[in-house]
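Written out below as structure tokens is the structure these notes cover.
One chain of protein is taken out of this complex; the other chains stay put.
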Amino acid sequence: MSATTTVRVRYGETDAMGWVYHATYLTYFEVGRTELIRKVWRSYRELEDEGLKLPVVQAGCRYFRGARYDDEIMIESRMTLPTPARIRFDYRIGRAADGVRLVEGFTEHCFVDERDKPIPVPADLIGRVMP
Amino acid sequence: MSATTTVRVRYGETDAMGWVYHATYLTYFEVGRTELIRKVWRSYRELEDEGLKLPVVQAGCRYFRGARYDDEIMIESRMTLPTPARIRFDYRIGRAADGVRLVEGFTEHCFVDERDKPIPVPADLIGRVMP
Amino acid sequence: MSATTTVRVRYGETDAMGWVYHATYLTYFEVGRTELIRKVWRSYRELEDEGLKLPVVQAGCRYFRGARYDDEIMIESRMTLPTPARIRFDYRIGRAADGVRLVEGFTEHCFVDERDKPIPVPADLIGRVMP
Partner (left out) sequence: MSATTTVRVRYGETDAMGWVYHATYLTYFEVGRTELIRKVWRSYRELEDEGLKLPVVQAGCRYFRGARYDDEIMIESRMTLPTPARIRFDYRIGRAADGVRLVEGFTEHCFVDERDKPIPVPADLIGRVMP
């Protein structure tokens, strides 16, 4: 249950320190998560069209090295189901050129229906993640 | 039909050149526009609650000088109704400390209803802008 | 060693779910931190002019409720010095209208000099935080 996605750092994602602004990595996590969900299940957009959403309930991030403008970075994402009501993603972002570890982090999400009411992890996702 | 709003530049709004990233000024325009609409009419949020939205159909920007992190900047916004179906805002952003002109620009918007169908400028807004 | 800052949610800070995008809260944390540093010590911009920077080494965030466009939110920030080489900020973001808790989180920073080399917490800051 993992996926690797490559993105190139945009200029607007850097800040005056010359490195990628720290909040941007949460956006990279989102890119990795989107591709992993697509690979394992179906696109998050389809999920939303079915009335399902996965708001973030918790996030964490450790910063080891900075990325610079135009760097290619690799986002490795893994998915687990820690409780019957939560889905968790762990991420590792490295520089594509040399594999140097830049950032590690996680996000934890619940599932909500169209009225923003929490619902359990859908059975067909459980079947895919823990067959 | 004008308003002045002050904001302080955030670190995440700068880029590796050390200045505010150019797309950020459109966000500052939005801040100015929000306060002008609130002053002249009612909050844009109330408009949305009534089923009315003002998507941007055109925008333009000229950059004279850059703003830096922590600069206080003043956003002057003016509102006009160039056609029966358009609302236009003109902006001038200056550095609060010394009034130096940084950026000038405009956005033009149409009005759409809940189904995203274009509608004419509401009569009560016309009454306020051109009494 | 605490400060409270109020900001109004911008449209561009929301996402298609209708709420503030989760990474935006790290930007609100930055706003709170900036004002707290200014209050306790001197402006972060002056620190940078002196060759001092505080890159983020760790961040965490728990999301309880979402903020909407045009909501006024209050950012409470506290500063501590957990180790001789770290400065930590804890944040609590609430809705200004009714005080409802929205988000809690923290960021931990090191100090680096102009060559991006880690340095200890400056003595005059220690004197202010732990008099």
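For clarity, chains are labelled A, B and C in written order, and residue numbers in each chain start from 1.
Everything below uses one rule, namely that a contact is a pair of C-beta atoms (placed from the backbone, for glycine too) under 8 Å apart; a residue touches a chain by one contact, two chains touch by 3 or more.
Here the structure is a predicted model, which means the values were calculated and not measured.
For the chain left out of this panel, the touching residue among B:32, B:66 or B:94 is B:66.
Within the complete assembly, residues 16-17, 19, 22-24, 26-27, 30, 48, 53, 55-63, 66, 107 of chain B touch the chain that is not shown. Not every partner is drawn; the one left out touches chain A at residues 8, 10-12, 26-27, 30-31, 34, 43-45, 48, 68-70.
Residue positions on chain C in contact with the hidden chain: 11-12, 14-16, 18-19, 21, 23, 68-69, in rising order.
In this section, only the chains that are shown with their structure count from here on.
Using CA-based centroids throughout, the chain positioned farthest away from chain C is B. Comparing chain C-alpha centroids with the centroid of the full set of protein C-alpha atoms picks out C as the closest. Comparing the residue numbers each copy contributes, chain A and chain C share more than half of them at their mutual interface. Centroids built from CA atoms put chain B at 33 Å from chain A. Centre to centre, using the average C-alpha position, chain B and chain C are separated by 27 Å.
Residue positions of chain C with contacts to 2 or more other chains are 26-27, 30, 48.
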